[in-house]
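Taken from a larger complex, these chains appear in their original positions, while the remainder are omitted.
Letters are used for the chains, namely A, B, C and D, taken in the order the chains are written, and counting of residues starts over at 1 for each.
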């Protein structure tokens, strides 16, 4: 059956992460239907994900962008709890990609982090939805990272 | 069909943000019905939003005002979680506008932030309710800000 | 129809705030039925409110007292989230009055804060339950405070 | 009708608080049925309480023990939210007794705190379940403490 993916992004973000996600999902699963939903900021992402799942999406990727202040981090915490609650209620995956403005020292580095993280997690979403609960098992414990190079496994 | 918007505000706020929201929504969507609900403070906003949605509103904007202390910020966190839970349960948008007293150095600046943030988010609410999930997509990744000037997108 | 109010208080509190709430509600709405529920501490208030609402109360006021330590503040956060969840589930108001031991420099000041806050919020509860969602709208944006003097609105 | 109490404790605790609770409840309500449930640590207590309530307990006392680090405190916060959610969903009391390792300067003091707190809260549970919502009202605002001597009421 043809899969249906949701992509939820924001106008707060300084990078068009939605476009990166759509491009990656399309490449990974060319037959897929993709539905995009754009909201103002991270605190609007849980309901966007919920509405996408309500409308028949098999899974969703959310693309959040978070400022540097303590209040931004509290909003991040509230949004994270909401995204997890959405998943528990629906029993469906919502892969949560978040970029924090204080992760990088300049805009170029921030852009590279965002591209890497969105791309890798878009692939993760396709694998989980299309190939199921053991699709990522070959990489269990391998220290994979999104946005940075992999940490790798701790060797014996 | 005629849209119905909820506006939830507080007596704690030092600016009549409800009036700004009603004026903006009326201008953006002249046919709309608008229902106002005033409560004491931010921790009362989630149930106000829930009751407005229960009574048939298509979407709600909440207008919170938060003090400077750590306890105020904890209340902000609890209220934010509650507003997100309300949206997940109802699958409807509640745009959460919050002004923090420590955002600005004087009252005039605080007022300008409030006016800008309420106006922009009232327009966001109308767009999402009336025009749907892709109404804001042209602005995805554009670094829009409410209360301040836009950050803008990170250019290549 | 005769209104029914719930008053939930604690044995942890150092002031009999329940008595103040009952006296105020009785004065404001003489026909009302008032049901009191006393629990050990703030983390027991959400279930007390839930049970009062289950038994037919139209609204509840909870009267919490919080110590000075970081752990007390975490308990405050957990209780606040619980009180908001209770309201979302029931779609009824639970006005949350909390006194923090570190709000004042001596016991007399603390007592004055408690009396003022409980009295004002008891009146808020009556207004919301009896007179509805626009009963407080004349005071929207007026910078009202409970426990302290009003901050007042920011003037043009 | 014969009452049924749940006692949920942990293997993480360094004191057998379950035994103290059972002894106290038995003394206060000799006809009661008591069901014990032992889990590894505090994050397992909410589901233990939920399962005890599912199996017919009228109320539950949980007996948590928390380490000194910031992560332990985050776990305490998550567990507290869970215990409150359990109560809201079931509309039944779960009295939450927690001992923090950094509450005392030595083991003997910690033991005294634990004995006092468990004993007093076990009595609170019996009173609330057997005698109802006004059983503790004579002590409302009296500044009762569990684990320490009472703070007492603020006198006029």
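Operating definition for what follows: contacts are C-beta pairs under 8 Å (C-beta built on N, C-alpha and C of every residue); 3 or more make two chains touch, one makes a residue touch a chain.
Here the structure is a predicted model, which is why all the values come from computation and not from measurement.
To what total copy number does the complex in this file extend, with 4 chains depicted?
Taking the 4 displayed chains as part of the assembly, the whole thing totals 5 copies.
The definition used in the following text is that only the chains that are shown with their structure count from here on.
Can you name the chains that touch subunit B as well as subunit C?
none
Interface overlap for subunit C and subunit D, more than half of numbers shared or less than half: same or different?
different
With chain centres taken as the means of their Cα atoms, state the distance from subunit A to subunit D in Å.
Those two chain centres are 40 Å apart.
What is the distance, in whole Å, between the centres of subunit C and subunit D, each centre taken as the mean of its C-alpha atoms?
25
Would you pick out the residues of subunit B that each touch at least 2 other chains?
77, 81, 85
Can you tell me, using the touch rule above, whether these chains form a line, ring, star, complete graph or other shape?
line
Which chains touch, pair by pair?
Chain pairs that touch: A-B, B-C, C-D.
Touching subunit B in the complex: which residues of subunit C?
Touching subunit B from subunit C are residues 73, 76-77, 80-81, 83-85, 87-88, 91-96, 100, 121, 124, 128, 133-137, 139-146, 151-154.
Touching subunit B in the complex: which residues of subunit A?
Touching subunit B from subunit A are residues 9-19, 35-40, 43-44, 46-48, 50-51, 54, 70-71, 74-75, 77-79, 81-82, 85-86, 89, 107, 110-111.
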